[in-house]
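Following: one structure in structure tokens, then a few remarks.
Of the protein chains in this complex, one is absent; all others appear in place.
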Amino acid sequence: MFEKVLTGSKGYYVWILILLGVIGFGFLNYLKQWTIGLGVTGMSRDVSWALYIGQFTFLVGVAASAVMLVLPYYLHDYKAFGKITILGEFVAVAAVTMCVTFIIVDLGRPDRAFNVMLYPSPESILFWDMVVLSVYMMLNLLVGWTVLGCEKRGAPPPSWIKPFIYLSIPWAFSIHTVTAFLYAGLPGRGFWLTAVMAPRFLGSAFAAGPALLIILCYLVKRLTGFDAGREAIKTLSKIVTYAMLATLFFMGCELFTVYYSQIPEHMHHFAYLFVGLHGKASLVPVMWVSATLAIVATVLLVIPTTRNNTTLLPILCAMVFASLWIEKGISLTVGGFIPNPLESITEYAPTFPEFFITLGVWGIGALILTLLYKVAVSVRLEEEA
Amino acid sequence: MDKTRRDFLKIAGISALGLGSTPLRAALAESAAPKVEPTPEALGAKRWAMVVDLKKFQQSGEAAMKACVDACHSIHNVPDWGNVKDEVKWIWTTGFGHAFPSQEHKYLHDLEEHGMKGVPTAVMCNHCDNPPCVRVCPTKATFKRKDGIVLMDFHRCIGCRFCMAACPYGARSLNWKDPRGHIKTLNREFPTRTRGVVEKCNFCAERLAVGKQPACVDACKNGEILFGDLEDSNSDVRKALREQFAIRRKPQLGTQPQVYYIV
Partner (left out) sequence: MYNAGKIIVGIIIFLVLFTFPFWYSKGKPGPAPKLELPKDAKQCVEATAYMKASHMQLLDSWRDSVVRDGNRIYVSASGKKYNMSLQNTCLKCHKTREKFCDRCHNYVDVTPKCWECHIAPEYKLPKEKVALRSE
């Protein structure tokens, strides 16, 4: 099946070359970081986690979103998702790969990464994050590849794959719950010390992931003619809508708790992000872009006419994706560190090497997604022919 | 042909597994561990703790606090980067409102009439009894010793910085770049650290091991910083806590910090 990635249209080859270029340039910047250290990034003693961990945080939710297809299709026999479950699983593979890569890129001593396995520390949530992410990656690869291979041969999937499929459903919930616990279990960071952190991750995962999937289905249809089916897209868009409503509700809960209780140390993080604090306000415009995109997109998604408008839907999905990318990918991580535990402010801005390394990792994800989709769509199109 | 190829792969796999277990078998066959003992003059304790006497520091002035900071940073080869982004610090001076954010009130500034600006406070790792940093470390590179000191194993740290996020006191620093170019004076008896590992105050464990007091305690000539075993009722720290009221930083978080401040 893998031979399918080696043949394609001219546009396919150009895209692969562009991705390889982006990855290569990211890698060159990573070499700079490898030699000099994480000091080439914008991170500081106060803001010790930033873009890399933020991207990991966002992508772990996208990776979990495969369950939103697997659950209805395998557990409840929702046949409309039959054509695209494989696409969701492959998004999960690409996203989890990016997650692990972002973690490695963020380590101060990546040459010692195996210490996490050599000296297992079950009390550490990071240890469990490593466990759940690795298993999830293997699960999705195994399930996706097996099911696809069987489809190619026109055979039904083997019965031994069923337990793995069923396992992947709660496992998907576990990956972003564990990642949320990374943040929510720290006593000294008031911005993150909230019980709704894991539910918030759920909400943004099931909004951003299916939104991305809708966009990808549109792209695949434009480029290859493979049609996911109108009903599948409509259901996915409903999932995005409800997940966005949940996300906005959880955000409202956060704002109420923080501002009604009036605890200064908790308010300060929100104040810094949305209005600025002590004259420091570099993230304020970005936050309002995220908030506006979220609210406008949600309103238009709730209204059936706009949600079912096939031209508008991918735009709304892009707005959802961008809004949540800002919120989870930047503001959640950076906002927790500003102000610092001593209530002073050190602002953060990514550097160019940091930006290009990040882009390179996204390039790796896009490449994996492209190759896997090439296989999946080629197999599917062959079947339909 | 297919069947024999499969058999070949099975046999190859099992052989690889068998050969690969050689180091494991060798490790299990290791002889008894070598004999080690503590240094005869080592100071031991059940629970090391520190008392910072802010009242005495008010009399001694900021120069005394700077002396403590410089003593620590010079004997531990702590680099001086000169900027807030890269800085590495084990102990430093900050305002009272920053060390105790929940205790600040506007009338603290009245103390300025007595010559004190913002009540400078020395802050460092609190060597908590219930340390969140130890809980989160995925490799146990940060660990709590039996005598209460929260130590770093610089060999094992992978630089994930989870401990920096977990510390409620901002006590930890990462070496964002190679520190060696920025060390003012080298103490050849103590190693430097490399880029990518986290470091913090270690209650001078290497000095305690040879019978000396922590460097900051020695640098304070008037007992502004006291150090001792909380479980020894005759220690300096227990005496100080018996005679004067002391507070700790962010006690409501349950970390059980072991640096007490006499205010």
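Every chain is named by a letter (A and B) in the order it is written, and numbering of its residues begins at 1.
Throughout what follows, contacts are C-beta pairs under 8 Å (C-beta built on N, C-alpha and C of every residue); 3 or more make two chains touch, one makes a residue touch a chain.
Not measured: the values here are computed from a predicted model.
Contacts of the undisplayed chain with visible chains (whole complex): B. Checked against the full complex, the one of B:80, B:218 or B:231 touching the unshown chain is B:80. The hidden chain makes contact, of the residues B:14, B:42 or B:247, with B:42. Listed by residue number, the positions of subunit B touching the unshown chain are 33-40, 42, 80-83, 87, 143, 145, 147, 151, 153-155, 180-186, 188-194, 205, 209-210.
FYI, only the chains that are shown with their structure count from here on.
Remark: subunit A and subunit B have CA centroids separated by 35 Å (rounded to whole angstrom).
For subunit A in complex with subunit B, the touching residues are 36-39, 42-46, 48-49, 103, 106-110, 112-113, 115-116, 118-119, 121, 123-127, 130, 182, 185-189, 264-265, 336-337, 340-344, 346.
Residues of subunit B touching subunit A in their complex: 84-89, 94, 97-99, 101-102, 123, 132, 135-141, 156-162, 164-170, 173-178, 194-198, 250, 253-255.
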